[in-house]
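Yeah, one chain of the complex is gone here, protein chain that is, but the others are all in their spots.
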Amino acid sequence: MTQATGTPLGAFDATDAPSMDGLRACVHCGICLPQCPTYRVLGEEMDSPRGRVYLMRAAAENRIGLTPTMARHLDLCLGCRACETACPSGVPFGQLLEATRGQMERRGIAAPGRDRSTLRFLLDVFPHPARLGAMLHGLRMYQWSGMQALVRGFGLLAPFKKLQAMEALLPPVPAPTAPLPEVIAPRGPRRGRAGLLLGCAQRFFYPDVNADTARLLSAAGYEVVTPRSQECCGALHLHAGHVDELRAMARRLIPLFRDVDVVVANAAGCGSALKEYAHWLPDDAARLFSERVRDVSEVLAGCDLPLRPLRETVTYHDACHLAHGQRVRAEPRELLRRIPGLTLVDLPDSELCCGSAGVYNLLEPEMAGELGRRKIARIRETGARVVAAGNPGCLMQIRQHCRAQGLAVEVVHPVTLLARALEER
Amino acid sequence: MALPSHILRALEGIVGPGGLVVSPEGLLTYECDMHTFYKGAPDAVTLPQSAGQVAEIVRLCRHEHVPIVPRGSGTGLIGGAMAPVGGVMVSMTRMNRILELDWENRCATVEPGLINLWLSQATRERGYFFAPDPSSQMVSSIGGNASTNAGGPHCLKYGITVNHVLGLEVVTGAGELVRLGGKTHERPGYDLTGVMVGAEGTLGLVTSVTVRLTHVPEGVKTILASFSTIEDASETVSAIIRAGIIPAALEMLDEVVIRAIEEGIGAGYPKGAGAVLLIELDGPVAEIEAQSGPIEAICREHLALEIRVAKSEAERALLWKGRKEAAGVFGRLTPNWLLQDAVVPRSKLPAIMRELQDIGARHRVVIANVFHAGDGNLHPLICYDDRVPGELERAKQANDDLLHACLRLGGSVTGEHGVGLDKSQSLPLQFAPADLNFMARLRRVFDPDSIMNPGKLLPSHPACGEGFRPAARPLPAGTWI
Partner (left out) sequence: MAVSAPALHDALADIAGREHVLREPAALAAHAIDAMRPAAVVCPANAEEVGRVLALCAAERLAVVVRGRGSSLALGNPPRRLDVVLELSRLAAVRDYVPEDMVATVEAGVTLGALAAHLAPQRQMLALDPPNGDGRSVGGVLATNASGPLRFRYGTGRDLLLGARFVQADGALTWGGARVVKSVTGYDVPKLLVGSLGTLGVIVEATLRLHPQPPATRSWWLGFPTHDRARAFLAALLDSPLQPDRAALIDAGGLRRAGLPADPFAFLLSIGSVAEAVADQGQALERLALAHGGRSQGLAESAWTTLGQVLNGPILLRLACEPRRLLERMAGAQAMAGRLGVEAAVVAQPGHGVAWIALSGSPAPAQVVREVTQLRRALEPEGGSLVLERAPSGLKAEAEAWGDINPEILRIMKRLKSEFDPGDLLAPGRFVGRL
């Protein structure tokens, strides 16, 4: 909810201000507190959803201004939206956060020590596949040449905390693969036309996930269309409050998917942002687009897939933007349970953020690290050999922390398991 | 009013820089609990991690004549966890571990910041749970529950928090770190544990709690009975108690609340009913089977429109989620509210509900009801909008009338929420000067320098003497409602 342009709201100016109704919906009951990862770690009111809403409301009521300290507490917020799931009053926390971040960003209010340059760098690289591809080529060399082994082995990056955190997250960068065909025919009777969103991190770090997604959709009877010229969906920009940049990217993306029945995302963060295009671009094209967006698990859950047995003990981690952002929890589990021979064990606190939260783990390594450690402890307790999660960020974060904690589990996207089990005739 | 730097330095020395909040933004978030009507920011917030640190904080504050305000999860409804005259807030949220689960003695020792529900979650597998179940249990802390002697829907059968507390470790207002009670159920001497429970942080800060664990019942049956009027539902409640049946829980919700719950949570309550009763029986299967027939018959005798029995644990859980999260959906009903917690004798329930409707009509305010009908513990939610001139005044009038009506019927000011700031001025309606004076002197025994949670629980009243005013800081005029 935003008031696009109108009267200023206390310390907020009139452009994309957070909604006063949204702020007032909070009754201060605190039910969100135990669900908030940063509150669980810090136990402080101002790093809880209730406290953050209170600060935003205080700013809207002119009790305080938008300050660097407030920015700090908002920076620490993962944007996981577990609070929205818990909130009985329907406070639209995610949108309030994004609106407030947007205002602060635009007016240059930042927490002292905030790493704006890293964020800016990431936001500038991701929307441009060419730039991202080039950077990754360099990183691939770094890995293949043995430099990474040297750097990691001798802890050469230790004095550069941020850089070290980024480096640690780096999964093996795959060799460039041939791009997916623009159109893939369905197998069997045609169910419809699905447009596949390639994503940024996904297409470069986990191209196999995209390939598997396409295979599964095709097996389910969809004609799979992969628009070549698609770029970034703008999720990272939105979550950082760069609303105008989001709008620009959305306007470039929407027309590419004009002729499909369903727009399929396999990265939770992307899917969530796409479903919210209608909120930030109040026009029909955006609305019609958002209405057609589905996560791959939602699409496949409604289809019959021929599956061979796959004997594995798997536990499922809920990516925040899938569980809380899109309220998709049952479908991925249901799909995994369909695989014969697969044992799905419950992961306690499965909905608690792993610490990835987009690029949060690059900007707030300490908090992200603590959450990563806690997630691995929960995974270890299940005794599972495989962890499945529907978001590339989660995969990177969980993989990195498993390695750090010496836990040998395979970390994969659910579609990878489904594709493995897929019976191909 | 900022604290002098030497005190801040000393506090930082005790809890470390990471355990001290002094920024204006941070302090602002601690200025109220769930009852946002009462706001008062502390001058500093400390987040200790051990009883030793708590004791040092209290001793420092006593020495410096600085008031102390304890805080758990900040979900209270009485303006308890806020600092009307500033001072040091002590937040127990980082002391949230289960210290010991003693299966042989069937008790648990926990830190005060532990969330109530988390204890039951940790013990359920072994067939035990922590019985006091306030509606806030998914977020309220056990220390907070002990400090307010919290109730909840199932206290009808199982009793309130004090009936389940075996011992407390506390730091008194005099700075003494003492262990009251313990695992043994019998102890010579005065029942200091019993007095400390429900003392709302005015006698001491709780640093650990030893509680009884209760065996999970063999069976449970949850019945939802809907009625066209509150009258019919109230008569049903009286009749059930009269028949000598004590359910495990007996809750009433009216149509205003049902609408909000269904909108916000979608828990399966029947929209269009004037009132519903959520009745739960638990215990040996043979017993609940034999009791549910008579209960259903009583409901039918009192014109129940529909009687539904939850068919699965999931359905039951959803019905309770609707009930327990009702506080959260208040936001959908009304921008602002006043909430009462008065109790009437059970036999007077139909009468008070009639009176309540009259009061609402008389003052032109909507009064929503979701409460523990089985104990006569009302929770009338008086709705108003602070942006509309005159509504707050009418709401306050209705609040007053209602309280007086409850007391006239032989009831009590507060059943389970506690007194805090919200109800302290109402105590003289229930207690004579000699009674108030006794309580004030009791307080001074534990808090000789009057630093513990000033302004709470006891009223500004001559009978309470100078005792409860903090030594060096006079109360600002007009603070009280």
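Letters A and B mark the chains as written, and numbering starts fresh at 1 in each.
Everything below uses one rule, namely that a contact is a pair of C-beta atoms (placed from the backbone, for glycine too) under 8 Å apart; a residue touches a chain by one contact, two chains touch by 3 or more.
All of these numbers come straight from a predicted model, not from anything done at the bench.
By the touch rule given at the top, the unshown chain touches B in the complete complex. Of the candidate positions B:Thr29, B:Gln53, B:Ser73 or B:Gln291, contact with the unshown chain belongs to B:Gln291. Screening B:His65, B:Lys321 or B:Arg444 for touch with the missing chain picks out B:Arg444. Shown as candidates are B:Pro48, B:Pro217 or B:Gly360; the residue that touches the absent chain is B:Pro217. Among B:Val162, B:Ile298 or B:Leu339, only B:Val162 touches the chain left out of the display. Touch with the chain that is not drawn comes from one residue among B:Pro17, B:Gly189 or B:Gly390, which is B:Gly189. Listed for subunit B, the residues touching the missing chain in the whole complex are 104-106, 127, 148-149, 151, 155, 159-160, 162-163, 172, 176, 178-180, 182-192, 194-195, 197-199, 215, 217-219, 238, 241-242, 244-246, 283-287, 289-291, 343-347, 372, 375-377, 410-419, 423, 427, 430-432, 434-436, 438-439, 441-446, 457-458.
We adopt the following convention: only the chains that are shown with their structure count from here on.
For the pair subunit A and subunit B, the distance between mean C-alpha positions equals 39 Å.
Touching subunit B in their complex are the following residues of subunit A: 24-31, 33-34, 43-46, 50-51, 54-55, 58, 63-64, 67, 69-70, 73, 87-91. Across the interface of their complex, subunit A is touched by residues 21, 23-26, 28-30, 32-34, 36, 47, 73-75, 91, 93-94, 96, 113, 115, 118, 136, 138-139, 264-265, 325, 327-332, 335 of subunit B.
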